[in-house]
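Only a single protein chain was left out; the remaining protein chains are all shown in position.
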Amino acid sequence: MRPVIKVGVLGARGKVGTEVCRAVETAQDTELVATVDADDDIEELVRAGAQVVVDFTHPGVVMDNLRFCIEHGIHAVVGTTGFDQARLDQLEEWLADAPGAGVLIAPNFSIGAILMMRFAAQAAPFFDSVEVVELHHPDKADAPSGTARRTAELIAAARREAGSDPMPDATSTGIDGARGADVDGVRVHALRVRGLVAHQEVLLGTAGETLTIRHDSLDRVSFTPGVLVGVRAIADHPGLTVGLDSFLDLE
Amino acid sequence: MRPVIKVGVLGARGKVGTEVCRAVETAQDTELVATVDADDDIEELVRAGAQVVVDFTHPGVVMDNLRFCIEHGIHAVVGTTGFDQARLDQLEEWLADAPGAGVLIAPNFSIGAILMMRFAAQAAPFFDSVEVVELHHPDKADAPSGTARRTAELIAAARREAGSDPMPDATSTGIDGARGADVDGVRVHALRVRGLVAHQEVLLGTAGETLTIRHDSLDRVSFTPGVLVGVRAIADHPGLTVGLDSFLDLE
Amino acid sequence: MRPVIKVGVLGARGKVGTEVCRAVETAQDTELVATVDADDDIEELVRAGAQVVVDFTHPGVVMDNLRFCIEHGIHAVVGTTGFDQARLDQLEEWLADAPGAGVLIAPNFSIGAILMMRFAAQAAPFFDSVEVVELHHPDKADAPSGTARRTAELIAAARREAGSDPMPDATSTGIDGARGADVDGVRVHALRVRGLVAHQEVLLGTAGETLTIRHDSLDRVSFTPGVLVGVRAIADHPGLTVGLDSFLDLE
Partner (left out) sequence: MRPVIKVGVLGARGKVGTEVCRAVETAQDTELVATVDADDDIEELVRAGAQVVVDFTHPGVVMDNLRFCIEHGIHAVVGTTGFDQARLDQLEEWLADAPGAGVLIAPNFSIGAILMMRFAAQAAPFFDSVEVVELHHPDKADAPSGTARRTAELIAAARREAGSDPMPDATSTGIDGARGADVDGVRVHALRVRGLVAHQEVLLGTAGETLTIRHDSLDRVSFTPGVLVGVRAIADHPGLTVGLDSFLDLE
């Protein structure tokens, strides 16, 4: 049995941080040893013996948090946004002086979304046709969603690399928009329906068969399993890692 | 137990007619008593005692066929195309002189498609949002499909009659076409994917829940159950009926 | 335009009541005029001029609530449980003395669930095969769900009435349970998967085509649209009505 991992949470009283605390407490192989928010003393992480810190704070404080963690040999799993190349370079520099320390910066902790994109891109070259359908609540401002665009770009890149033929489409008459948006040669359709949360489907087809990969996000807590994957794996990934993907051992 | 119905088939050696013959032979409550094609004598229908005729021929001969049937008191279930108002008026006139004889003219014998459209229109006023997704093989020329357009029109009409609010949609930025085609205020999305046959989904949503009605047509034989519904019910529907809908006793 | 309906809520501070209050306030054709909970004076309903009361309280108090409403000519839409035949008879008796007053007792306010069951039963006789799949979170104690059982019973009853043949099934070898539970001759399959809420799918098939009717309940607020349907229609349905179904005008 794996030993229990001692976890501290930064931003512990925020909406996301609260869910992270609950998940760390519930999992059998993690222990919540420190909860730190804006007015608390970050030294508490050291006193409590935290081995891994989860940071869902904000861009204004996250770099100070991470310098502290790296200096004290605490691994960090970070969902805070706002990391540009300059910040990533700075982290690399700090980490160079702290061999063994690991930092994971992840823009998306949804395992389902990550696997959907990965599987779709892997499968894309083996099918004649690939289209993306994303479905969201009607209060969303952008169409298609950022995830759908990204998925289409990954599909297009995989097909380019494999030398795939253009997708077949005999459409000659119709109504504007029926065939969806064209993202890098991949058709993307966006539905906006009351009652939905966030859903996406990739449909791949070749002669006589189709493969469908669908991700349904039904609740805001869908990031917590991904955070736990990061917490469990970070000690084995010293240095800087961007994106949870490489922690999902899929080979 | 219902007595067996004696059925004749006109256009019996065509692609569709062949399937109709097979279905009539297979069903336990119908008997195939006459098969007539272009070079055969239509009098065979009378000699064989056909009570119902199924006609999948072509516009050039179907009116002669139907006059013969009506004159001989044989009911007719017709999938042949090309019926304009003048032809329907002519049929009404002939039928006026033949009380008891029934003729069903149906543009679509797919029970699944008919029920999908009907249920979608019935449910539409009870939901905030309704969208249509149709999925076909990539050799199809029109997008969206005729069935999808018709479905959207029925949904729009049902909502107008019920005084439904416009559907919510906060989309303010995006890529052209992402939100599909606008058919009478209903969004319709058309996918073209190798391996698919003919499929359609209507997605309805309101606070906290969605209802999905989906029709998958996987094989050309999908019209035969509808033909049998017509054959079984036509004797109880004297006069002219257009559309199989009214034979589907749904109340 | 319809005049605004004045609504009072009993059990207004309970979980469900809170959502009802919010929905009544948000809808444009209803106005929340009184919120009454355990310690409040029920006379407030009269003083505020409530035309319709929504009652999500509990079995111990609901009968007193309803007697008060009926005596004061206030219509009632009731989601509280615990109505046996004796209670329904009592309500009929009270209503006999209050012509014009309407009471709706509904065990289920989910429009999607009600339509799913209704459409499934209507369509069932036109297909060779019908199966039910229900999908819930893994903390649910019973399998299959009550809704799935009820759906299967309605399907079976519709097919018996129509004289449908038994469903085809050539299964001769396999593993116990693979073909699901047998509810009145209809196969019902129950999935228990973390992340799901409450979902059900009815799959109907005949030669070459299938029809799928699916209901997804993603949030506890899914009952509020049904409550509003009841509030809007109750004035036109004097006397006692059991089940929201008859308020969904589907013909």
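Going by the order they are written in, the chains are A, B and C; count residues from 1 in each one.
Going forward, a residue touches a chain if its C-beta (ideal position, glycine included) is under 8 Å from a C-beta of that chain, and two chains touch if they have at least 3 such contacts.
Computed from a predicted model, the values in this text were never measured in an experiment.
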Ask   = Among the chains present, which touch the one that was left out?
value = A, B, C
Ask   = For the full complex, which residue in C:73, C:138 or C:243 touches the chain that was left out?
value = C:138
Remark   = The listed residue (A:42, A:98 or A:218) that touches the chain absent from the view is A:218
Query = So which of C:14, C:195 or C:239 would be touching the chain we can't see?
reply = C:195
Query = Where does subunit C touch the missing chain, residue by residue?
reply = 127-131, 133, 135, 138-144, 149, 167-183, 187-196, 203-210
Remark   = Per the touch rule stated above, subunit B touches the missing chain via residues 195-197, 216, 218-219, 222
Remark   = Hidden partner sits against subunit A at residues 2, 23, 28, 110-113, 115-116, 119, 122-123, 126-128, 204, 206-225, 229, 248, 250-251
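Assume only the chains that are shown with their structure count from here on.
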Request  = Could you check if the interface between copies subunit B and subunit C is built from the same residues on both sides, meaning over half shared, or from different ones?
outcome  = same
Ask   = What is the chain whose Cα centroid lies farthest from the Cα centroid of subunit B?
value = A
Note = With centres defined as CA means, the chain nearest the overall centre is C
Key: Angle of the C-alpha superposing rotation, subunit A to subunit B, to the nearest 5 degrees   = 180
Ask   = Using CA atom averages as chain centres, what separation in Å is found between subunit A and subunit C?
value = 38
Centre-of-Cα separation between subunit B and subunit A, whole angstrom = 47
Remark   = Rounded to the nearest Å, the gap separating the Cα centres of subunit B and subunit C is 32
Task = Going through subunit B residue by residue, note those that touch at least 2 other chains and give them in order.
result = 127-128, 204, 206-210
